[in-house]
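Missing here: one protein chain of the complex. Every other protein chain is in place.
A, B and C label the chains in the order they appear, each numbered from 1.
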Amino acid sequence: MIVVVKPNVSDERQNQLIDWLKGMGLGVHISIGEFSTVLGLIGDTTKVDTDLIASLDIVDSVKRVSETFKQCNRKFHPEDSIITIPTAHIKAAENKDGIKIGGGNFAMMAGPCSVESEDQIVNIAKAVKASGANLLRGGAFKPRTSPYDFQGLKAEGIELLKIAREETGLPIVTEIMNLRDLPLFDDVDVLQVGARNMQNFDLLKELGKTNKPILLKRGLANTLKELLMSAEYIMSEGNENVILCERGIRTYSDYTRNTLDLSAVPMLHELSHLPVIVDPSHATGIARLVSPMACAAAACGTDGLIIEVHNDPIHALCDGAQSLRPEDFDVVCKKVQKIREALA
Amino acid sequence: MIVVVKPNVSDERQNQLIDWLKGMGLGVHISIGEFSTVLGLIGDTTKVDTDLIASLDIVDSVKRVSETFKQCNRKFHPEDSIITIPTAHIKAAENKDGIKIGGGNFAMMAGPCSVESEDQIVNIAKAVKASGANLLRGGAFKPRTSPYDFQGLKAEGIELLKIAREETGLPIVTEIMNLRDLPLFDDVDVLQVGARNMQNFDLLKELGKTNKPILLKRGLANTLKELLMSAEYIMSEGNENVILCERGIRTYSDYTRNTLDLSAVPMLHELSHLPVIVDPSHATGIARLVSPMACAAAACGTDGLIIEVHNDPIHALCDGAQSLRPEDFDVVCKKVQKIREALA
Amino acid sequence: MIVVVKPNVSDERQNQLIDWLKGMGLGVHISIGEFSTVLGLIGDTTKVDTDLIASLDIVDSVKRVSETFKQCNRKFHPEDSIITIPTAHIKAAENKDGIKIGGGNFAMMAGPCSVESEDQIVNIAKAVKASGANLLRGGAFKPRTSPYDFQGLKAEGIELLKIAREETGLPIVTEIMNLRDLPLFDDVDVLQVGARNMQNFDLLKELGKTNKPILLKRGLANTLKELLMSAEYIMSEGNENVILCERGIRTYSDYTRNTLDLSAVPMLHELSHLPVIVDPSHATGIARLVSPMACAAAACGTDGLIIEVHNDPIHALCDGAQSLRPEDFDVVCKKVQKIREALA
Partner (left out) sequence: MIVVVKPNVSDERQNQLIDWLKGMGLGVHISIGEFSTVLGLIGDTTKVDTDLIASLDIVDSVKRVSETFKQCNRKFHPEDSIITIPTAHIKAAENKDGIKIGGGNFAMMAGPCSVESEDQIVNIAKAVKASGANLLRGGAFKPRTSPYDFQGLKAEGIELLKIAREETGLPIVTEIMNLRDLPLFDDVDVLQVGARNMQNFDLLKELGKTNKPILLKRGLANTLKELLMSAEYIMSEGNENVILCERGIRTYSDYTRNTLDLSAVPMLHELSHLPVIVDPSHATGIARLVSPMACAAAACGTDGLIIEVHNDPIHALCDGAQSLRPEDFDVVCKKVQKIREALA
């Protein structure tokens, strides 16, 4: 950590600061420049409050040199993490070794925004599997801006997902909204943490105590470092199976629901060893943009995609605007496959 | 709700759409323009999915005419709501009729970011009361970006707040982070929902089942309508005691932690009857900006302020950078008072 | 245009509004709903001030139905525009028919941020041509945030670009910063309008009076409609040779210089018939992100790329951070080519 002292500070006050820093067990290197003095702090600075030091009237600015995220940091784990989603418990699974994500293994998650009925989810599951999806996604608990909107089939939705899993062999991905519901997710394969809950730290800690793969979506206006710190909350409790997901950020730009920040994909790969997937459906909110954005994500190295597919978007209970029909999804899968082959 | 149909759509397809809308129980007024046809939907459109209709290939755009928030909407409740925080149970309270907020009643909430010790919280409580604060705030459960940072004294912190309440008579305000902790807040006077939890809908619903005053902070990148929909989550469960709080939004601008959006104060007053307070400490993250921003908030009509005060900011366990010392807080209180008098 | 009148407005005041609108030569369709009355305006509404109407105290909101951009609008020009950059005047040009952009024709523009010397620009021009670039870019006039930074070689830089053009046959692209300099650009092939000048309307109008191809970059925080309105400024003066460029927008996200908004590519293609290219160098500001973002842009349908290449990035006078070396650019060209073939 580096502390820049303001010009014209008395030696006495500067020495008080240095003594206080040393009192925290830190080494302090002093470098005197023309306009200011720079203190280099050496030792374990993870618990030092940079904002506090920056607030001192004799301090100009403070900068962290080493990141505060450790377990998800590529510096300490140079190889890509490969997350395995177990399939041994799924009777219909073709491959009992599990589905792998990361390190060259591509995950294609597809399904409806909301689970609506057994027929609906089973039919979509069969369709997306036929096109190449290897995971089934579907919402049972739905976070909605309005209390008056459909909130999902909840526990019943999870049961319907399991039926679809048995029909197709596809492991299931669904969102958990609060820690009280955790027992209902015992038999779910991948637990999704939505954008609005990315900093629901108590939920993250509880998920860290399980060994379930967690799909962690970036919050609406969160930085990459905050996303990695949220992954760190899960990992610091012992669960290393975290999949990061870029799903669009909120900006001034208003023609899409969110702004898909695709450079996050190579940048997260540089900062962390965790797999990174992309959600072009929520990012854009517009079905006809899903295909070009899925292709773009594949071209910049995503480890997977999560795409909304509905057999009857016009009647979907939520988010029909961004759902593809199965035949459109099939085209997307083929294009993504071609791009992955072209870059292999 | 208004639906604009694209130009050159066949009568047949347009009629299908109209029939489908009528099938939902809506009346449809048709207005044929030069470039497009406009459908005016009449009836209860609260459950109509605007995104879904917008996604139809024959539709150009959709616009809601009536807001989806009802209970917090000033249209249906023209007078200011006045929230009363009971004080009858506080032995040391000078006035047992409760503290009122809104409709001309001003709340000054002050205290440390984190409760650290009995001495600390009692001393600060006495100091801020002497300066004119009528509520004591202090963090017991602390949401922190990093799992390695101090997370608050938790249940013990709440006990220390109660001691400070008994010493000063000030009701206490503190943050709840998840619904599992609710029993610990039985004896807390105002429950705060932090910015990161503004859309933790399950938590909001649980709080809606209590009759506690709820201080609802605007999320990092949430619109005013989303804030009001979150208030609606609480109110739709029966609890009408909601206080809104502007605390800065995330923008590209980087010299303050967040960008304080003060025009939200008069705009929320126009949209809703609920009281609106301002948090200049979190908004700016810089102690020396708290005074000018508190004054500005008072000048544009805030119903209250929530300000971080610490007797020893340099040693505060968190957020020292934005804490005022008691003597500085005293100056802020005097200035705010003068502005309120000048505009009375 | 649609005007939503507030509930409970007297007939008299509503009729005044309707008469006033009719006085502007507009037809008015009236649609009476449960909560509000909706007026559909028919006729030429391009000169109606929506903000003004929205400001009336009896009006709830106003919505435009037809876009205000006309000449660049795909509705009135369904086929892709193909812009031709003439090459007949370039002795060394291999093909005298010109370089085409749009409608399936791909432009690869490459070169240094700043022209520094004859050797530099000629060597880079040869290198990028060998890798497949068909246009040479280089800055002669440089917009710099600080008045103390290098501002470009100016007129001399243009002369050096012409020498490189004669050596390689590549047409040249360079930025114009103000209308007074226009005579210096007489012999330049493509005139670039930088992000900071996207709404320098007097400059746009002057460029509209030429017949030069104009590369119009999206401003730092401009919407797609504002970008299209700026294209309209050029086209309304008679110059239809406009190439749009997405180059990153300013958001709260801080790990890249800007946030590359790639869904702008398919969306601009939907709204307009003009070609759309992408600048991954300025968008990210980081050389190692240029390759993945160039690939992503190709995968979502860009009509071209503009990429910074420098033979000696470490000594470049500006923006070395985002420049590729020629050998890295060669790899990017090959990858982009593969993706374009895969999707062909």
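In this text, a contact is a pair of C-beta atoms (placed from the backbone, for glycine too) under 8 Å apart; a residue touches a chain by one contact, two chains touch by 3 or more.
Keep in mind it's a predicted model, so treat the numbers as computed, not measured.
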item	value
Touch with the omitted chain, as defined above, among C:29, C:77, C:126 or C:196	C:196
Which of B:5, B:99 or B:224 contacts the chain that the document leaves out	B:224
Residue touching the undisplayed chain, where the options are B:14, B:210 or B:259	B:259
Contacts of chain B with the absent chain, listed as residue ranges	221, 223-225, 249, 251-256, 259-267, 270, 283-284, 288-289, 292-293, 295-301, 335, 338-339, 341-343
Chain A residues touching the omitted chain (full complex)	2, 4, 7, 27, 29, 31-36, 38, 40-43, 60-61, 63, 65-66, 75, 221, 250-252, 254
Where the missing chain touches chain C, by residue	20, 46-47, 49, 51-52, 54-56, 68-69, 143-149, 177-180, 196-197, 199-203, 205, 219-222, 226, 229, 232-233, 236, 250, 285-287, 313-314, 316-322
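Going forward, only the chains that are shown with their structure count from here on.
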item	value
Centroid-based (C-alpha) most distant chain relative to chain C	B
Same vs different contact residues, chain A with chain C, by half of numbers used	same
Rounded Å distance, chain A centre to chain B centre (Cα mean)	27
Sequence positions of chain B contacting 2 or more other chains	221, 250
